[in-house]
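Notes for the one structure printed next.
With one protein chain removed, the remaining protein chains of the complex are shown where they sit.
Right, chain A next:
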Amino acid sequence: MSNPIALLGRTAQYVLLSFAAFISIFPFFWMAVGATNTSPDIVRGKATPGSALLTNIVTFFTSEDLPRVLFNSFFIAGVGTVLTLLVSSLAGYGFEIFRSRVREKVFGGMLLMLSIPFAALMIPLFVMMANLKLINTYQAIILPTVASIFIIFYFRQATKAFPTELRDAARIDGLKEWQIFLHVYMPVMRSTYAAATIIVFMTHWNNYLWPLIVLQTNDMKVLTLVVASLTSAYNPNYGTVMVGAIVATLPTLVIFFLLQRRFVEGMLGAVK
């Protein structure tokens, strides 16, 4: 224990880790301190707490119909996450359990589609939504994300660890295929679901480009659009922007801490 070389190594380790922790925590610190300062103070680089927190909060909460905006964001992220998990996990399960040569080809084709950037899909998708009369609706944002190739892939990989014995036993007990999925697969894979929840919720919550294109009116705006429009002014109020950034960050943080243990399990593999 008292070996000086080991001690030195340990010290270097901690110094390095502290440095890394500082780098990753500083933006959050800056955001929190900024929320308490006035805009000119933030521009000057003041890194100590100020007294403008209340003003900033009031300005932010009166700048738009915030309850409505928060509802929009939560509704889209919530419904979107549930639907995405349901559809994509079902697909991932199906691809792994019911294999065939054709399905493998379909799956390979889907993986290829992952490489198409969204910017290339944006305009055709917009035309499609316009033809379906879905512009400026929740469906326009939620529907295109429900079948997420990445999440399907993720569930397929996780399903590889799902023991076939469990499925066979369930079959012998007389469960139908959908009952196996619902009553055996889903409970066993809950860590995978937890990890996927964080990923999907974050994607929906942070989604910016597509809502920007497809949402048209103030009462449909989501939080990302509101925070972005705060910075667009010729003379932006950075204190208010920081309050907006905190409000936008909190839900993801809360969900992450709630599901943290499961998230790590899910990343390591759900079934032990």
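Throughout what follows, contacts are C-beta pairs under 8 Å (C-beta built on N, C-alpha and C of every residue); 3 or more make two chains touch, one makes a residue touch a chain; residues count from 1.
The definition used in the following text is that contacts and distances are computed from a predicted model.
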item	value
Hidden chain of the complex, named as in its UniProt record, picked from "Acetyl-CoA acetyltransferase", "NifU family SUF system FeS assembly protein", "ABC transporter substrate-binding protein" or "NADPH-dependent FMN reductase"	"ABC transporter substrate-binding protein"
Residue among A:17, A:86, A:106 or A:130 that touches the chain left out of view	A:130
Among A:98, A:178 or A:234, residue touching the chain not depicted	A:234
Where the unshown chain meets chain A, residue by residue	39-40, 43-45, 63, 122-123, 126-127, 130-131, 135-136, 209, 212-213, 216-218, 225, 228-229, 231-235, 238
